[in-house]
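For this depiction, one protein chain was excluded, whereas all remaining protein chains were kept in their positions.
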Amino acid sequence: MDNQPITLKVSVRDVRFGRNVKVIEPTSTIGDDSFVGPFVEIQKNVSIGQRTKIQSHTFICEFVTIGNDCFIGHGVMFANDLFKNGSPNADPNSWGRTVLEDNVTVGSNATILPVHICSGAVIGAGAVVTKNITVPGTYLGNPARLSRKF
Amino acid sequence: MDNQPITLKVSVRDVRFGRNVKVIEPTSTIGDDSFVGPFVEIQKNVSIGQRTKIQSHTFICEFVTIGNDCFIGHGVMFANDLFKNGSPNADPNSWGRTVLEDNVTVGSNATILPVHICSGAVIGAGAVVTKNITVPGTYLGNPARLSRKF
Partner (left out) sequence: MDNQPITLKVSVRDVRFGRNVKVIEPTSTIGDDSFVGPFVEIQKNVSIGQRTKIQSHTFICEFVTIGNDCFIGHGVMFANDLFKNGSPNADPNSWGRTVLEDNVTVGSNATILPVHICSGAVIGAGAVVTKNITVPGTYLGNPARLSRKF
């Protein structure tokens, strides 16, 4: 059972249900020795590697894969629906997929659209990542641009 | 009783009160079949229409009116005090009013100052909306600017 991932156990309790309420059993996984801070929401179909830290106030949407040894700061929002037709699309097949390779660092209050971010990238605090990142370095601003190569 | 709005019922419990604590009974309304995610704060004097979704981590301040069939993403912050005199103004009469018409979509981590946003507008993730929006389209950046008309 070495390195067996810990399955997220979420319980819903002390809740008064209104009408039309759906509760979905989570299907996401978080690897060994990872950390999730307070006030975090992780949706289903998310995969988080080992020794990765997810800090407070962060939201991770469906279809996000985060590698090992990543750091996701506070208040980071992942988004997978680009509202291409002018409003949300309810069909999950239309949503983008996001991959953060190992050793990716994301600063607080950053926003991550459905992109692929290579190992060794640093996303600055408050940056909005709208395109794939293929070169290790620091990316800053809205939209995020390469500020410094490593 | 058709279409009777659901009044927000908030309870304060398991709280140890310090001195000088005020608890305000909410006066906001949320329409039928709307959704409010976790870690959301909605202040008083807010009106939310029908079938509108408010996602996690979002804060809605006083004097915000949101129409029907809107989507408010995660970590969206509404603000009504422009700090015009260099600090917060405690007088609610000095605060701006915000209106989102029906079918407005707001991406995650966006910031909405006291503005009027027309039906069919899409606010990109991480955008900061500082001016009225009167033309349907996608608005991106800080400050938010028209990126694509529909």
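Each chain carries a letter (A and B) given by its place in the written order, and its residues are counted from 1.
Just so it is clear, a contact is a pair of C-beta atoms (placed from the backbone, for glycine too) under 8 Å apart; a residue touches a chain by one contact, two chains touch by 3 or more.
Because the structure is predicted, anything quoted here is derived from the model rather than measured.
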Next item on the list: Write down which of B:M77, B:V99 or B:C118 is the residue touching the left-out chain.
Entry: B:M77
Item checked: Residues of subunit A (touch criterion as defined above) contacting the omitted chain -> 6, 33, 37-39, 53, 55-57, 71, 73-75, 103, 105, 107-109, 120, 122, 124-127, 136, 138, 140-142, 150
Notebook entry, point to check: Hey, which subunit B residues sit against the chain that's not shown?
Noted result: 18, 20, 39, 41, 57, 59, 61, 75, 77-79, 83, 86-88, 109, 111, 113, 128, 142-143
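The criterion applied here is as follows: only the chains that are shown with their structure count from here on.
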Next item on the list: Could you please state the distance in Å, as a whole number, between where the Cα atoms of subunit A are centred and where those of subunit B are centred?
Entry: 24
